[in-house]
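Right, chain A next:
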Amino acid sequence: MTKKLERPMIKVEGLTKRFTLHQHGGARIGVFGGLDLEVKKGECVVLAGASGMGKSTLIRCVYGNYLTSGGSVKILHDGAEVDLAGATPQTILDIRRRTMGYVSQFLRVIPRVSTLQLVMEPLLENGVSAEEAEARARAMLASLKLPEAHWSLPPATFSGGEQQRVNIARSFVREYPILLLDEPTASLDAANRGIVVDLIKAALAKGSAMIGIFHDESVREAAATRFFEIESYKTAA
Partner candidate 1 sequence: MTTQAPPLLRVNRVSKWFGEIVGCRNVSFDLHPGEILGVVGESGSGKTTLLRCLSGKLEPTSGGAEFLSKRHGPVDIFQLGEQDRRRLQREEWGFVHQNPRDGLRMRVSGGANVAEPLMSLGGRHYGQMRRATTDWLERVELDISRVDHKPRNFSGGMQQRIQIARNLIHQPRLVFMDEPTGGLDVSVQARLLDLLRELVRDLQLSAIIVTHDMGVARLMADRLLVMKNGDVVETGLTDQVLDDAQHPYTQLLVSSVLQL
Partner candidate 2 sequence: MSVQPTAQAELTAPLYNFAYLDEQTKRMIRRTILKAIAIPGYQVPFGSREMPVPYGWGTGGIQVTASIIGRSDVFKCIDQGADDTTNAVSIRRFFAKIAEVAVTESTAEATIIQTRHRIPEKDLQEGQVMVFQVPQPEPLRGLEPRETETRAMHAYEEYGLQYVSLYESVSAYRRIAATASYPVIVDERYLMSPSPIPKFDNPKLHMSPALMLFGAGREKRIYAVPPYTRVRSLDFEDYPFETQRWDDVCALCGAEESYLDEVVLDDQGNRMFVCSDSNHCGERRAEGHVGPMADHALAGATS
């Protein structure tokens, strides 16, 4: 009974994605087809598969960054399932603001905004008071061991690993119901990877639903509640 009532946070059904490269004589690249995937609260589904198999593409389809070529991607938002395929841009932006976070390998730097402000932003956007937002942002940056001297600076000049930690802080501080992680630990050292694993586990314990891609074996094993093999959905052109 209870199991039936718990609706998945992410429900991917029959998802197909292909690219048509008009620059190259209309060549079509089929990435995957008929893909089904459900992710529930507290689950971290780790995507497995060789390079170029479509792991990032799947995550981007779930985030609404890529359009779907067929099938549906349903997100539980405000207690209702929203199919991204038919959703308005406003709805997708609202889902991204309140329900679904995305951490990629790269931080899109906004040149003049300080690190602390960047991390506070997702909280402020969601109506958290400035005081609380700052306290939470400080705690998050401290737990990621980013030197405090950096906090008032825009991350433009930070090292790759430092920028990535800012990126992670931004997404985890918010406690999104859904988190999509595309190699968030790629340029981190072992100690920092361990911290990120702790963050992931804490978020799962609070009920987040996650899809992750991790290159690092140890992170993958530690974070995953289950693996998803993308290769079986591989399509030809």
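Here is how the candidates were picked: all candidates are chains of the complex that A comes from, given by their letters.
Methods note: a contact is a pair of C-beta atoms (placed from the backbone, for glycine too) under 8 Å apart; a residue touches a chain by one contact, two chains touch by 3 or more; residues count from 1.
Bear in mind the structure is a predicted one, so any value in this text is a computation, not a measurement.
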Touching chain A in this complex, which is it: 1 or 2? 1
Could you list, by residue number, the parts of chain A that touch candidate 1 in their complex? 19-23, 60, 64-67, 88-94, 110-112
